[in-house]
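Here the complex is missing a single protein chain, while all its other protein chains stay put.
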Amino acid sequence: MIGALAAACFVKAFGAVFLGVARRPHEREPVEAPRTMLVPMAALALLCAAIGLLPALAVPFLDRAAATWSAAATAGGGAPVPLRTLAPVGPLGWITVLSAALWVGAAAAVLLLRRRMRVEDDQRVPTWDCGYAAPTARMQYSSSSFAEMLVAIFRWALRPREHAPRLRELFPKSAHHRSHVDDVVLDRWFLPVLRWIARKLLWLRFLQPGRIQLYILYVLIAVLALALSTVPVGELLKGLVPR
Amino acid sequence: MSATADALLVFVLMLNFVVLGSGRIRSLIYTVAAQGVALGVLPVLVHPAGLREALVSIGAIVLKSAVIPRMLMRAMADLPVRREVQPLVGFRTSLVLGAVATAASLLLASRLPVLGNTAVRLLVPASFATVLCGFIVLIARVKAITQVLGYLVLENGIFLFGLLLLDAMPFLVEIGVLLDLFVAIFVMGIIINHIHREFSSISTERLSTLRE
Amino acid sequence: MMSDRAVDAAVQPLLLLLLPPLLLGVIVKTKAAFAGRVGAPLLQPYHDLWKLLRKGAVLSRTTTSVFLAGPAITWVAVVLAGLLVPLAGGAAPIRFDGDLILFAYLLALGRFFTALAALDTGSSFEGMGAAREMTFACLAEPALFLGLLALARTSGGESLSDLFGAPIAASWSSATPTMVLVLFGLFIVLLVENSRIPFDDPNTHLELTMVHEVMVLDHGGPALGVVLHGAAVKLLVLSSLVVGLVVPVRVDAAPLRWALFVAATLAVAVAVGVVESTMARLRLLYVPNLLMGACLLTGFGFLLLLGTHP
Partner (left out) sequence: MELATIALPLVGALLAFLVRSNHLRPLVLPAFGLAHLAATATTLASGRTRGSLPWLELDPPGRLVLLLVSVIFAACSCYAVAYLRLRSDRPNRVFCVCLLAFLAMMSFITWSHHLGLMWVAIETSTLTSAPLLYFNRTGRSLEATWKYLMVGSVGIALALLGSLFLGYSSLAGGHESTLLFDDLVAHAAQLSKPWLHGAFILLLVGYGTKMGIAPMHTWKPDAYGEAPGLVGALLAGGMTSCAFLAIVRVFHVVVAAGDADFANPLLIGMGLVSMAVAGAFMVRQRDFKRMLAWSSVEHMGILTLALGLGAAGAFGAVLHLVNNGLVKGVMFLSAGNIHRAYESKSTDEVAGALRRLPVSGALFLMGFIAVTGSPPFAPFVSEFAILNAVFAQRRWFVGAGMLVTFLVVFMGMAATVLAVVQGRPSEKAAGTPFHDRVLTIVPPALLMGAVVVLGLCVPAPLRAMVDEVVRYLGYGEGPP
């Protein structure tokens, strides 16, 4: 489930942001980020691809790290039991072969298809709109509409917030509908609990009202409390009866 | 010899109740001074008379019954503040508390292994009672000057207990303790003056702005 | 025996590429038979594909390079997934521990890129299709995974080939309830993944009702061909899972095995056709419930095993 949810989330994110038509006219022409920002991202991407392609390279590093950790686990004595080293776990050979096949195959297919379907820009036509009179860019699927079905399924957990228009007049003018899902765990459970605790702790402030007599009383109470806590109650009762 | 010591100790206990019950600050100071005198005499009675004991008792008498009360009286004189003692907890309740405290200290003392040979069996309970009465005065009175007197009563109680182990305390330390008491009262007197100048009253109700 | 594996390895890719359109033809034929029509000839899909591959292309102005990459990558992913599955009871050309996870995620990869290509066109129809497809996938994937896990537990192996080989016969006898549940579960997954009737009507013309078709709405010419062939291969791959379950018999002779496999696959296609013609499309709101049902089926099957098998 998690894999599919992740896929859905990234399709939504990538699609809404990069693909389709611009929803609003840009104030100023969006310009590519400077090279210094691109290079780090590219480097990281390459690194991921490299590990994906040749996991065998990363294994020795991971092994050593895991070994130290596992050795520490039994520092109390006894021979350090090394964790199952990563090598035999993952069929690294096959993974390399398959990912290579995937890369090469995909590249070849894309190039082949692109050569077959070379179309000059001027011959391009608007997307097929099933004959609708005036499709506007705003009719595209935005991110919340994309996720609407999923949110509906998990409504009990996500508690989406709806801002539906309330129609008041007979002939409603412009209306808007916005729904968003806030960070459930943080907003719904964590912060309210913290606020409640803070209120409870504030209530304790009456313990320090500023009157000095009370402070001296606290000192006396401390002595009595300590004295009583050490003398077992039984002996205390026995002690009440003077010898 | 121990009979007179016992009598004196009973007198000290009585003074405790007078302290708790007295309504006017002036009488409070006199009572504490009387207690000072009674305590001053005790070291000579309890331990075989020696130069050290004599010096300690003279020092105590001079300090507790003369120097400090006069200082407090002078502090009282230039404070045009009403003379009554403002009790936080009514006089009667303080007296009842005092009685309970004395009973408890008597009981506690009876359970603690006091060495038989000390001439005075009553010494330990008396000191506990005085300490607890000092606490009651500190907690149950509003005016700052009465708190100083409560502290004095507390010190008297501890001084009483100190009589048991006169030889443990080197003479120098004994005088040090008395000196400290004097300086403490002196500094408190100065602060009371400042309080009066700042708040034009020495009741601790004005002294409760700092709170959480 | 070595030559036998080599034969398998050679036959499998060929079969992967050639057999699938036939399955589509068989499904169309069975539906026609049910409707009392003669229906299109069995080889019609081959002709469609051939025609599409040679047609000219029309591209929308809003599309970027992602648009064409979608179908290409999907096709490659599905074919690779095909290579993982032991078609004829033998061993798959590519076999390693844990390849069932790779298999599921290759299918997911294909779906991912199809959806991206759909969003690239910027039309609300494709967006709707992509949204629905992703939602259904979220519910179908767990069913697939649980089913494969249940099989892995019964057969004790960890790679697809171990699952579907000899142990199937043994597990049918030892854990029949599980096998039945997993079979139904996988069959429902088959229907969802290939957007067959209960979930989506492949040959409807009403965009609003489509799921998978509307995603590929804007593809034309060779791209559409690639998409159709990819979908067909996916159908073959998933039905081979079902076949592996249903046909436990292990026969040594290679040609006989392959023949048996082709026959069984066609039988599955007929079954799909039967389902399509007997059931109507489910309302969109009920689809999640049915998918939840599939998950429960395979999940329950898996739970049943917890007690018995180590």
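Things to note:
So that you can tell them apart, the chains are marked A, B and C in the order they are listed, and the count of residues begins at 1 in each.
We adopt the following convention: a residue touches a chain if its C-beta (ideal position, glycine included) is under 8 Å from a C-beta of that chain, and two chains touch if they have at least 3 such contacts.
Predicted, not measured: the structure shown is a model, and the values here were computed from it.
Considering the intact complex, the chain excluded from display touches A, B. Screening A:A13, A:A65, A:L191 or A:A222 against the full complex identifies A:A222 as the residue touching the chain left out. Across the interface with the omitted chain, chain B contributes residues 111-115, 131, 135, 138, 144, 147, 151, 154-155, 157-158, 161-162, 164-165, 167-170, 173-174, 176-177, 179-180, 183-184, 187-188, 191, 194-195, 198-199, 207-210, 212. Annotation for chain A: contacts to the undisplayed chain at residues 194, 197-198, 201-202, 204-205, 207-208, 210, 212, 214-216, 218-219, 221-223, 226-227, 229-230.
Assume only the chains that are shown with their structure count from here on.
Contacts between chains trace an open chain of neighbours here, each touching only the next in line. Among the chains, the centre nearest to the mean of all shown protein C-alpha atoms is found for A. Rounded to whole angstrom units, the spacing between the C-alpha centres of chain A and chain B is 68. Separating the CA-averaged centres of chain B and chain C is a span of 97 Å. Within chain C, contacts with two or more other chains are made by no residue at all.
Here chain C touches chain A in the complex through residues 53, 57-66, 68-69, 71-73, 75-77, 79-80, 94-99, 102, 104-105, 108, 111-112, 115-116, 119-125, 127-128, 130-132, 134-135, 137-142, 207, 217-218, 221-223, 226, 288, going by the rule given at the top.
By the touch criterion stated above, chain A contacts chain C in their complex at residues 1, 3-5, 7-8, 10-12, 14-16, 19-21, 90-91, 93-95, 97-98, 101-102, 105-106, 109-110, 112-114, 116-119, 121, 124-130, 135, 137, 139-141, 145-150, 153.
The residues of chain B lying in touch with chain A in their complex are 88, 107, 110-111, 135, 138-142, 147, 204-205, 207-212.
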